[in-house]
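Entry: chain A
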Amino acid sequence: MEGIVVEILQVTVLIALAPLFAGWVKMVKCRLQGRTSPGLLQPYRDLKKLFSKDIVLAENASWIFRFTPYLVFGTVIIAGAVVPILSTDLPLSLTADVIVLVGLFAIARFFTALAGMDIGTAFGGMGSSREMMVASLAEPAMLMAIFTVSLLCKSTSLTRIAEVISSAGFIAKPSLAFAFLAFVLIAIAENGRIPVDNPATHLELTMLHEAMILEYSGRHLALIEWAGMMKLFLFMAIGSALFFPFGIAATDNIAGIPAALLFLVLKLGAAGVALVLIETGLAKMRLFRLTEFLGGAFLMATLGMLSFFILE
Partner candidate 1 sequence: MDLQTVSQINGFLAAFVLLTAFGMLAQKRIYSLIHLFAWQGFFLSVNTAIVAYVAGKHHLYISSVMTLSLKVIVLPYILHILVVKLKIRKEAETLVNIPATMLIGIALVIFSYYLTAPVTELSSLITRSTIAVALAVVMIGMLMMITRKHAVTQIIGFLAMENGLFFAATSATYGMPLVVELGVALDVLIAAFIFGIFFFHIHTTFDSLDVEQMTRLKEGD
Partner candidate 2 sequence: MMTPINIAATSVVLLLITGLSAGLLRRNQGLLIRVSFILSALASFMATASGIWTVKNGITEKIILPIGLPDLPFHLRLDALSGFFMTVIGLLSFFVSIYSIGYVKGFIGRRPVTRLVVFYCLFIAGMFMVTLADDALFFLVSWEIMAAASYFLVMFEDEKVENRRAAFLYMVVAHVGAIAILLSFGVMAGLSAGFESFSGFTFDAMRQAQFPVEWATVAFLLAFFGFAAKAGVIPLHVWLPEAHPVAPSNISALMSGVMLKTAIYGIVRVTFDLLRVFPWWWGAIVLTLGLVSAIMGVLYALMQHDLKKLLAYHSVENIGIILIGIGLAMIFTSFKMPMMAALALIAGLYHTLNHAMFKGLLFMGAGAVLHATHERNMEKMGGLIRRMPWTAVFFLVGCISISALPPFNGFVSEWLTFQAFLLSPSMPNQIMKLLMPMGAALLALTGALAAACFVKVFGVVFLGHSRGHHNQNIHEVDWSMRAGMMMASLTCLALGVLPTFFIEWTDVLSESLVGAKLSASAAAGGWLWLTPIAPERASYSGIIVFLGILAAYGIVYVVLHVNPGKIHRGAIWDCGFEKLTPRMQYNATSFAMPIRRIFGFLFLIKEDVQIKKAPHPAFPKRLHYFLRVRDRFWFWIYMPFTAAVFWIARKAGRFQQGRIQTYLIYSFLTLIVLLLVKSL
Partner candidate 3 sequence: MILLILLGVPLFAAGVLAFVGDRRLAPEVNITGSAATFAAGVALALQVYEQGPMTAGGNFFFVDAFNVYLAVLTSFVSMTTAIFSRRYMRREREHGRVGHVGMRFYHSMFQLFIFAMLLCLLTNNIGVLWIAMELATLSTVLLVSLYRTPTAIEAAWKYFILCGVGIAQALFGTVLLYFAAEKVLGEGGDALLWTNLSQVSDKLEPTVLSLAFVFLMVGYGTKVGLVPLHNWLPDAHSEGPTPISAVLSGLLLNIALYALVRCKTLVDGSTQSHRAGDIMMWFGIISIIVAAFSLLRQKDIKRMFSYSSIEHMGIATFAFGLGGPIATFGALLHMLVHSLAKSSIFFTVGHASQMHRTQEMDRIRGLIKGNPLVGWGFILGTMAIIGMPPFGIFTSEFLILTATMKDAPLMTPFFLLGLGVAFAAILRKVQFMVSGDAPSYQKPMKAAHLPVLVHMALVLLLGIYMPDFLNQWFHKAVEILK
């Protein structure tokens, strides 16, 4: 019973806090670059504005174009329901293990890319093409990193992994370290942050993700933006579940939830700062340097795997 409660709580937390986290990242970034920040709540205002606006739809937009935002939003929510953000006591966690999770993000991307090509603009196609290229390189690396962990825990179910790792406190494993590094790089790539992509840019030729959703407006755009924030948030949560699961409430420990929430906030805060450091430290790469970037991620993951077999 309380499982259901926890689920609902998690999803609401996800939906509610995602913009906040995005705002936090923006804010820290501005501070670091010595600008005045629009404040922590700016993302909420943006979303509100977008929701209240009418939609301008290209005359040749097909149903795919209109269907996509909802689908993306939906998949992210389902993903949120299986990732142990607060607690591992999730009835739905059986629904999808970590491979399915990757699959869920993939289907969202699939439709976003289709939507990018739907209108038939040059930028849309460019965006989709590049996005799929990046994804096709990122996905194996991602799975490789995850496999390292799941081989360690003999499971691919996120909750299970979180439980195992938090129960046995073996953080100091080389394999995990490598896997974590790989995961960070991939998280950056998957969420289109610098140096892979620049969410803030509007210089068309450098856009990846932005280029695909160029034609969106109104609530559609809002949904997509929101889903984006949630995705970022989720990746942080996955990272914490995979590598720093301490604080996540164990099964039938409803009391642990508040503490878990606190831990979550702290972790996210730290993660946000780290993200900002990376983003300000690096410049955006040229498209074809990305292969090296993601290749590096894959290498890390592989090293993690090997060290798991060799050293442990």
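Selection rule: all candidates are chains of the complex that A comes from, given by their letters.
As a convention for this text, a residue touches a chain if its C-beta (ideal position, glycine included) is under 8 Å from a C-beta of that chain, and two chains touch if they have at least 3 such contacts; residues count from 1.
Everything numeric in this text was worked out from a predicted model, so none of it was measured.
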Touching candidate - 1, 2 or 3 - for chain A as found in this complex: 2
Candidate 2 partner contacts - residues on chain A that touch it in the complex: 51-60, 62, 64, 70-71, 73-75, 77-78, 81, 92, 94-97, 99-100, 103-104, 106-107, 109-110, 113-114, 116-126, 128-130, 132-133, 135-144, 147, 150-151, 154-157, 160, 204, 214-215, 218-219, 223, 287-288, 291, 298, 301-302, 305-306, 309
